[in-house]
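Here is the structure we will look at, set down as structure tokens.
Note that one protein chain of the assembly has been removed; the remaining protein chains are unaltered in position.
Up next is chain A:
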């Protein structure tokens, strides 16, 4: 054994020297490789490792020219085939990498050597071996398989059709001569399509490794750029891929790292495609998608705690994307319908309705559909979605056509139908924007049909003078106040609709530099309400007419107070946020010197008065509330003291005082006094 070891060591050393030689003088490379091929498969495992790496390096290196590589490729197929049965990850990685380099070379060779079935069979055997490894091998090998598959797809699909742009050095299906005995175009093409599907499915599987996902993404851009027939499918798959989709319950550092890395890889890839081809028909959707990703990422960064709502949002997004894709892809490719239908087609003489004026669809089923059956928000969604996706040229053409019709109608005014309503001056504006392409997909048609539905009884009238909206009536103070209160009530009703996240997880990680109420969640609305009460609605104007019932801020405060005590256990955080704001506002106002009654103490005592009688021993969370108050006056401590006198709840009271004494140095003395008094006088 030792002797064997020694020989293989010596062999390795020799091989290492040989490698150094060819690195220094690549001219020797073919010679050295030919010389080592027999050793590679027969030698010890160390030698086979070295051999696999050396093979991969040979076909990778730019210093060996293509002609030499072609000769070597044919010579080393046997070796590759034998090495592909090894079980070591490292060897397999090199074998697959090497095969990815060799495949186009051999394919080219077969194209010009019609009868070399032997070579082709070996290559096919290697290919099927690698494709079987793709499912079962360790990740490291599978990453290499992905590259191999990309090479196979490149070779076995059609490139640019424009003969001026064809790259002669590139291997593709166009290289295959007609009637080749070994290479059948349809089956090669079909195999490539199948492999592409399998490749893209990596993006949409439930539990794909992030390693495989990024590797796949980084392989797609070259396919899109050099294989236009495949572009649409690939881009569709990438746009439907949501890096944030599999957001787990709790986001670990690794989840976050993987998500932002995958997202960034998608973005770099899409930008690369866009930059290289500004004219791509997908440009609009790609840039939209990039924006959406940025948004989703911002949400992820903004707060880990809102992950659940973010996921559902994302899911909705990706679902919508899929729907979009289904409805938009069919019309991404057809050439623009140059000859638009005759503007006056379908326009019978006689009274013209809005519906007739704007209906460009020729399908009677679509024109007879009554859009009013649809719920308004669905219509809005359809309109917005359609406007985003509509082809600008088609829209312009459609607008021009409606304009032409309109002018034609104007030129031959029909006899006014009895009882017809004059045309509302502002009506045509939005509807013109809704007019879509001549053969609209479902969405567009619905919108137009709806426009038609409304307009059925309206008959086009003639003169459209300039129209100005009259200025709104100015509101009285009472009305304004009433409106404000209504708005406030709506905000309160919104808060309860949000899912309650736990107090701890909700805290934003961004610290003081974050913008308050930057996201429209529960916390955001609470901030808005609280700040409206404390700083927002100025009480200065009302103070002068103090005879008046109550100022708006006070009403708002009262409302907040009611809201908190209605369910104080769940709304303790609101109380803390509010009282802190009051205190802060008191401080800033008093330092600015405006005479003003401090609000903090008044409302704090009011809230505490309402809460304390209902506290139970289990309300330990209240201790936290107490400790988060910005200022604790002695009066409050006396309330707590009363709590201590209740035998049922005394332990809670004592604990509160104890905690305050321990962790709240400013009130330590007072707390100790209270405790001492309790000890001396009551127990």
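Everything below uses one rule, namely that a residue touches a chain if its C-beta (ideal position, glycine included) is under 8 Å from a C-beta of that chain, and two chains touch if they have at least 3 such contacts; residues count from 1.
As a working rule, contacts and distances are computed from a predicted model.
Participant: Which choice in "RNA polymerase II subunit A C-terminal domain phosphatase SSU72", "Aminomethyltransferase", "Replication factor C subunit 3" or "Alpha-1,3-glucosyltransferase" gives the name that UniProt lists for the one chain left out?
Facilitator: The missing chain's protein name, per its UniProt entry, is "RNA polymerase II subunit A C-terminal domain phosphatase SSU72".
Participant: Return the single residue from A:41, A:61, A:277 or A:353 that touches the missing chain.
Facilitator: A:61
Participant: With the missing chain put back, one of A:36, A:84 or A:97 would touch it. Which one?
Facilitator: Looking across A:36, A:84 or A:97, the contact with the absent chain belongs to A:97.
Participant: Kindly state which of the options A:108, A:129, A:151 or A:356 is in contact with the chain not pictured.
Facilitator: Here the residue in touch with the unshown chain is A:151.
Participant: Which of these touches the unseen chain: A:254, A:493 or A:591?
Facilitator: Hidden-chain contact among the options goes to A:254.
Participant: Go through chain A and note every residue touching the omitted chain.
Facilitator: 20, 23-24, 26, 56-57, 59-63, 87-90, 92-93, 97, 100-101, 136-141, 143-144, 147-148, 151, 209-211, 214-215, 217-219, 221-222, 252-254, 257-258, 260-261, 264-265, 268-269, 271-272
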